[in-house]
Structure formats: structure tokens, C-alpha cells
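First up is the structure itself, then whatever we jot down about it.
Excluded from the complex is one protein chain; the other protein chains are retained at their positions.
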Amino acid sequence: MSQISLIQAVNQALFEEMARNPDVVLLGEDIGVDGGVFRATDGLIQKFGEDRIIDTPLSESGIVGTAIGMAAYGLRPVAEIQFMGFLYGAMEQLVSHAARLRSRTRGRYTCPLVVRTPYGGGIHAPELHSESTEAFFVHTAGLKVVVPSTPAEAKGLLVSAIRDPDPVIFLEPSRIYRAIKEKVPEGECEIPLGEARLVAEGDDLTLITWGAMLHPTLDAASRISEKGIHADIIDLRTLSPLDSSTIIQSVEKTGRAVIVHEAARTCGLGGEIAAQICEKALLSLEAPVVRVTGYDIPVPLPKTEAWYYPDAEQILDAIETVVHF
Amino acid sequence: MSQISLIQAVNQALFEEMARNPDVVLLGEDIGVDGGVFRATDGLIQKFGEDRIIDTPLSESGIVGTAIGMAAYGLRPVAEIQFMGFLYGAMEQLVSHAARLRSRTRGRYTCPLVVRTPYGGGIHAPELHSESTEAFFVHTAGLKVVVPSTPAEAKGLLVSAIRDPDPVIFLEPSRIYRAIKEKVPEGECEIPLGEARLVAEGDDLTLITWGAMLHPTLDAASRISEKGIHADIIDLRTLSPLDSSTIIQSVEKTGRAVIVHEAARTCGLGGEIAAQICEKALLSLEAPVVRVTGYDIPVPLPKTEAWYYPDAEQILDAIETVVHF
Amino acid sequence: MPKKILSNFSVEYVQFLNESGRIDPLDYSEVSSLPEQTFKDFYADIVMIRAIDEKALNLQRTGRIGTYASIQGQEAIQVGCAKALQGSDWFFPAFRETGLSVLRGTPIEKAYQYWSGDERGNVVPDNQHDFPVSIPVGTHIPHAVGAALAVKYKKDPIAVLTVFGDGATSKGDFHEGMNFAGVFKLPVVFVCQNNQWAISVPLSRQTASASLAQKAIAYGFEGVQVDGNDVLAVYLTVKAALEKARRGEGPTFIEGVTYRLKDHTTADDAGRYRSQEEVEAWRKKDPIIRLKSYIESHFNWNASDEEALITKVNQQITKAVETYESKAPIDPLSMFDTLFEQLPPDLLRQRERLSKRLNTENEAAE
Partner (left out) sequence: MPKKILSNFSVEYVQFLNESGRIDPLDYSEVSSLPEQTFKDFYADIVMIRAIDEKALNLQRTGRIGTYASIQGQEAIQVGCAKALQGSDWFFPAFRETGLSVLRGTPIEKAYQYWSGDERGNVVPDNQHDFPVSIPVGTHIPHAVGAALAVKYKKDPIAVLTVFGDGATSKGDFHEGMNFAGVFKLPVVFVCQNNQWAISVPLSRQTASASLAQKAIAYGFEGVQVDGNDVLAVYLTVKAALEKARRGEGPTFIEGVTYRLKDHTTADDAGRYRSQEEVEAWRKKDPIIRLKSYIESHFNWNASDEEALITKVNQQITKAVETYESKAPIDPLSMFDTLFEQLPPDLLRQRERLSKRLNTENEAAE
């Protein structure tokens, strides 16, 4: 069991699932000989051939629409969209079809499809390469939305996503594709969808986050713990369906919550979580729930993007606010 | 000043703005001789000719993308998308371009575009004719989102939307296109964007809603007032930018809030509003904020759609819950 | 300028049975090899789906189903495709293929149920590989392409057929789907029912191209225009295209020139945007008239044959309406039941809430 990065974990999950199940077929732009612009599919075409690693035309709606037909026919397509900012072109296919095929046909057809895409910012890339609009997909009934935060999580969650009988949007935080290495089990390591992960335990407040933002959150938590303040840290992993009960249980214990996401604030998933806390745990609350988020503006270009995202400093501020309320 | 319906008010607003400003040009499917499938543009082609009332090919991304180019060139295009469920095909144009043209070019180009579309359910129409995914657009920085709730509101808000220097998504609740008639001023009647409307005043709780849902909310409010319980009723009208201060001021006064929307619950705008209330008015709250919403499933077909939407009964239940908490 | 010709293309038009019900010349082997019964079957099918449509319009007028999209005038394409398809083939309709779907195996009562606004009408029988109605125009085309890709991958001995309107050719998904089909040389046949109108938008506003068939040139495969009111042209062209697909020789685009004789749907009033003369001119090209005239003159189809057929069709439809109307109302709670294979906890709670609402209202009603 060697130390691998998140992108290698994705590659490993794809490799193992393809080896296990001949119905797993990959499609997307540049996923073949190029191995994907981030190398997620590196080496797969050599192993599985171009019938199973399908380089497609530049055509996001076509990729997702085609994958829907493949899934309905009985395959397990895993589509790669090169960056989340190009998923908008496939929105109609996702919202009007992938999410509804099962309910539209009352189960006669299903859509076991995974759409993988790098997401979030911090990689100094051009415009629309830094999106985090997961809330669009969380708001879309019939889709599952998954975001891993470490290599091992990425592998276990992607395996589950591929085996899931329903459509999953799998968002890979590109900023930490290579930033962290950890030991990842080879072979079976499914992590069930729909269950959040309690990364650390503490009685003083609850920190809720997912994806790349887990890391500055952990940073802030470790700094505040020096002051004797200890947090439950929840890594959501599956954004939809949301594991509300883990969140509520924790906040009932701690009475305080900070939600951290890099997506724009208004109508982001943080709002939903705060609303649920206030609905279900109001009497436990000892301070307003604070959201640390991106601003309600497009993610700026590399020169200033660092100012757009929450960092440990801001998370610390928020922690101080709720703790000393 | 005659009594007119919401759809007639839309027609009147379009008519007057076109007469006032030759740069106002309409485009969309069936908006010409047919006058639009709901007759929003009835009679306009006869008056303004087919250079200004442009029947387009069946092409939602093309309609919005073309309108963006027209707007940047100096026109004031008003695009009709036949139903909100077909706006998803234009998502990339809206999110990646309309919303960003001004900021991308630091003001060198602007996008004074209105996208009108019938929205919401209750008209016994086929699938995807009953969508209310306004949260997608509220979450998109750079777009304004407006929803009228009565004929006079529709006229005043549409006029403002057309005159607005930035892109506006104008969502027309099709269920009440013809359900209500009221007196609407001819000529000038702009209603500023960004300001919510306090429809009724009361000290016991705050009801927050928009569009078609205002009417069952009013219903519920009038029934509960018989029990001596009186509500502030806020019709948001502009969903983005949100008039948070009107909401917060009211809840600070009443201490209780019910939010009503027909959109799916998770990550709907109701979540954002509840979160803001809990952030900014927690200490005033005497009960959890309750959301009365659609379910997290696709809107069902006509036979069962009535069970999908909130009605006065459910709003009443929610009022009872927060009042007797 | 120093121009040289890079490439030449031509687009063909196929018609066997003309507006007067005649085939000139008479000796096409494809036609002469067809048994008499085939013609009569074609005719019976056309008559039946016309009658299903008439009944649907009637059910709508009397408030027994909801908004409905008539297929009248377009029966030849639907029968031609249905007859050309094999049972194991997959079919992806738009929303104006009620006739084709019924001929594929969808019970008539299911069709009425769908148009009544009941999801149960979307469930095709298990052995029928057809997708449900697709409302967003053109967006089902990539699904057919994806199925064809899966067929090719699995080396299944079948083909895929998808049908859509002239309006659909303007949508990006038509383009992206056609392009994939060309690039991957997929076993899929695209049939466009060019009925001249997309609601009120005439073909001339839909495209500047002289034919829709020529659009296939953009994708590097064959496009052909057929007289869509000639069931023989449709049947033989689609059949050949399906066989070509099954042989692994790639996709074909077929434009069937036809006309929608009725309103766009029952919610539409075509009188607002097109002339009565135009409609009348097309009535003369009605696929029923010409096929009937052909079997009358070639196979002695007579009034009593006709009457027997009508009686049989009416019986079938009456029975279907009875079955449709005797169905128990759809359970509102079922709206939750097929969202996911397993309903997550929050949705179970929402389902519970609806269940309470239903109980309360039932009690109130009692």
C-alpha cells in the first residue's frame, strides 16, 4: 500500500472498477492517449483499449446525453467533463434527463451514470476552470453529488459512485489533486454514499465542510485547539443526499456551527445546512451559524483568485465569532 | 385604467417599452404571428414588425447567446423562453456569458438582456412545463432574478427589468397568468428591482414568499387572522439581489418566520433566507424558521401535481407550528 | 480566385407511391416482391393509428385526457418505421410518435394514460425497448446515439432508431448527437418527421437549408429525403438504413416530408398562423388516401373490407378506452417511489409528510 495522490486514487478506482466490470466504459475529451488533462485516466487506454476509453468530440451535452443512452442500455458509463465550468453545457441533459429517467419511467429505465469533473479553484487556471457550483446539482432532485477530500476518500467514494444504480456527479477538488499523498488500500474499499465523515471530535463547535476546504478547516481547527477549543469536524463527502442527521447530532452537542465552502454564498449549500440546523436544532444553538464562503461574484482570474476563497485565517475568525458570541 | 390579467400586463409592458425605445427587440419561439404560446406578445408583430418581434428557430442556447450579442452591440433584447424547463439548454450562455460579460470586460461591454419565461406549475401541462428552479439563477452571480405576483407588479417589474443595465431573468408564474385581474396603470409605473413589497403588516409572524405562492399565503394569512394572529407578508419580487434588510427587519419585529416556495426544498431560496434569518436575527427568533416547499422530486405530471405544491392548508399548518412553538 | 472543387455531394429523394396513389414505373423489385398482405397491413395500421388519434382528440375535448399532440397526416412515417423495425431494435421517440409507439407494442390505453398526465403511461412493456416521450425537443437524440454506442460495444445484432421533428434539427443536441454517430459510425437511424411546422414557426424560419436531408453532409454520412406520406418510401428506406446499421456500416439520416394536419397540440390554434389553403393542399396528399387508392386498384380492396377494418379498429379502441378509464387512480405517494433505487432518509421524511397530507384530506373528504 503506497502513498498516492488524489488524482492517482481516482485513476486506481477507475482501473479497478474497469477490471472488475466490463460494462464500465469511460468517455470524455482527451481521456485516451493523453490520459486526461489532469492524467486521471493515465494508462487506461493502453490497458482497456479505445472501445472502453472513448475520446469524444468537444461536446459536453453530447457526452452526457450519449452516456445517458449508454447507461439506459445497460452499461456503466463514467463521463469526464474537463472542468466543472464546462458542465453547464450539459445542464439540460443532467436536469431534464439523467435525474429523471428512473422516475419518468417508474423504474423501467435507470441511469447508472457517473459524471466526473475537476472542480474548485486555486490552480491558477483561466476563467471557468475554478467553478464550484455544486449547489445547482444538489438542488436537482434525482442526482447524487459526491466530493472527496483526500486520496483514500476519493477512491472509496468513486468506487461507490460507479457501483451506484443512480446518476452521480463526482466533483474532484483539483487544487488537492496532488497536494496530499496518503496510503490508499488496493482492492475493495467502498465508502458508502450518503454518509458524512466525522474527521475529528470536539465539544465546542461543529465545523462542516467538504472537498478542498477541509484542509484550511483542519488548519484552523488545529490552531484554535491550542486555545483549548475543540471542534467536531464534519467532512460531508456526499452533498446529496445530505447526511443531515450527522450534522444535527453534532450541533445538538456543540451548540455552535461554522460552515465552510468555496462556492458563492447566496443559495450555496451552506445556506441549506444553516437552514436545517436552525429548523432542527434551534434550541441547541448558542450562536448564529456562520458561513465562510466565496463571494457572490464570478471567481476572478489567477492574479486575485486567492482573495476569493476562504482560508484558515477567515475560518479562524468565524470560529472566534461563534465561540465568543 | 382597466382590469387586466398578468399576461396582459406583460403584454402592455412589452408594448410600452417597445414604443418608447427602438432598441427594445423581442426574440423567441412562436412570439410572432402566434403571439407566444401564452399570448404574451399578442399583437406586437402587427405593431412593430418582424424586425423587432423575431420568431427564432427552436434553439434555446441560440436564443440566449444571440441575445447576448445583441445586447453587447447596443440593443435591449427581451428573449422569451417558452417554458422554464427549456432554459436549461441555455444555462451555459447564461452562467458563463450573460452573467459575466460586464465583469469579464470590466465594464467595457454590458449585457442589458431580459430573459422572460413562464415558470412554476399548476397549469396541467406536460413534463418540464412546471419548473421552478429559480435557485439556479439566484446562485449565479451577475444575474438578477425577478418574479411578479400580480398584474400590476408584473408590469412595473418588467418595465424595470427592460430598463435595467444588467441581465435579468424574469420569471412569470404561469398559473396566475389569467387567474387574477387588477387595475394596472397605463404608462409609467416602474417598480424598482431589489426591493421587496410588504403586502400586509402584523406583529405575530413573518410570511415570506413570491410569485404564485403569494396567493395561497394570503389565503392562509387571512384564515389565521380570524384567530387573531397577524402576519407581515413579504412578497420578495426580486429574488436576486435579495432584499435581506426587509426580511430581517420584519423578523426582528415578529420573531417568527414561515417561508413558502413551490421549488424543491433542498438548496432552494428558502434555505438561503432561513440561513440569513438565523445569522442576522437569531436572538429575535422565538421559533425555528419553517419552510413550506415542494418536495425534492421532479414535479409530477398533471394527475398528481396538485399534491406537489404547497397550498393554504400546509401554510396554515406551518403558521400554527411557528406560532405555537 | 484559384478555386478547385474539394468535394461534391448530392442528396436524393425517394418516392414510390405518389399523391394519386400510383407507382410509376410499376416494376420496382422492392415493391413487387412485397406480398399483398403487407400492403393491407400497412393500410390497417394507418387506419388504426388515425382512429387512435381521433379518439384521443375526442377524449381531450371531453376532458378525459389532457393536452394531446395529434399525429394526423404523419401516419405513413410512423407505420413505415414501425414495420421496418425489429422487435429487438431500440426506439427513441420525441412526443408526436404515439402511432409508432402503439405499433411497437405500447398498449393504446397506456398512450391515453400518458396524455392524461399519468406517469404510468410512460412504462413500456418489458420486452419493448422503447424510451418514453421526450418533452425537451431534440434532447433525446443523444440518448439514441448512446444506446447505439452500447450496441456497438456489446456487439448486439440490433439497430437503434430515433424520430424527431423539423424543429428539433435546430437544437444543439441534434448536432452533437449526429456528430457522435458519424464519428463512431454507430448503428443508428435518424428519422426526421418534417411536418413543415414547429408550432407556429415554418420550416423557412427553422433553417435556410433547402432540405433537412442535406444536413447529414455536415456529419459525413448519408442523408436522404423521402416522401413521408408514402408509406412504401418510408418503409423501404428505413428498412435499408436499419439493415445497413446492423451490418456495422454506420448511421443514416432520413427526412420524411410530411404535414401536420391538425393543431400543434390541443392547446394550440393553428388558424392563427397558417392558411386553410395550405392545409387543404396537404389534405390531398394524405397518406391514407393514396394507400387506399393503391390497394383498391391493385388488390380489390372494397367497401366491405373497409367496413370490417373500421369495425375491428373501433372495437380495439373502445376496449382500450374502457381499460384506460377503469384504471385505479394513480397513488400520489408513488411520486416518491422511483426517484432513486433507495430513497434517502430526508426524502422518506418528505414522503411521510405527503402521506399525512393525503390522510388528512381523505378524512376531511369523508
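Order of writing sets the chain letters: A, B and C. Residues in each chain are counted from 1.
Just so we're on the same page, contacts are C-beta pairs under 8 Å (C-beta built on N, C-alpha and C of every residue); 3 or more make two chains touch, one makes a residue touch a chain.
Just so it is clear, the structure is predicted and the values come from calculations on it, not from any experiment.
Across the whole complex, the hidden chain's contacts among the shown chains comprise A, B, C.
The missing chain, though absent from the display, is touched by one residue of C:H129, C:K215 or C:R351; that residue is C:K215.
Checked against the full complex, the one of C:F16, C:W197 or C:F336 touching the unshown chain is C:F16.
By the touch criterion stated above, the residues of subunit A touching the omitted chain are 29-30, 32-35, 37, 55-62, 85-86, 88-89, 124-129, 265-266, 295-298, 300-305, 307-308, 313-314. Subunit C residues in contact with the hidden partner, per the touch definition given at the top, are 1-16, 28, 30, 170-176, 179, 182-183, 185, 204-211, 213-215, 217-221, 224-225, 236-237, 240. For subunit B, the residues touching the absent chain in the complete assembly are 25, 51-52, 54, 56-57, 59, 61-62, 64-75, 77, 92-93, 96-97, 102-110, 141-142, 144, 165-166, 194, 241-242, 244-245.
Heads up, the rule we're going with is that only the chains that are shown with their structure count from here on.
Using CA-based centroids throughout, the chain positioned farthest away from subunit A is C. The mean-CA centres of subunit B and subunit C are about 36 angstrom from one another, to the nearest whole unit. For the pair subunit A and subunit C, the distance between mean C-alpha positions equals 40 Å.
If you average the CA atoms of subunit A and of subunit B, the two centres end up 30 Å from each other. The set of subunit B residues that touch two or more partner chains comprises 85-86, 88-89, 127-128, 266, 295-298. For subunit C, residues touching at least two other chains, in rising order: 119, 135-136, 139, 172-173, 335, 339, 346-347.
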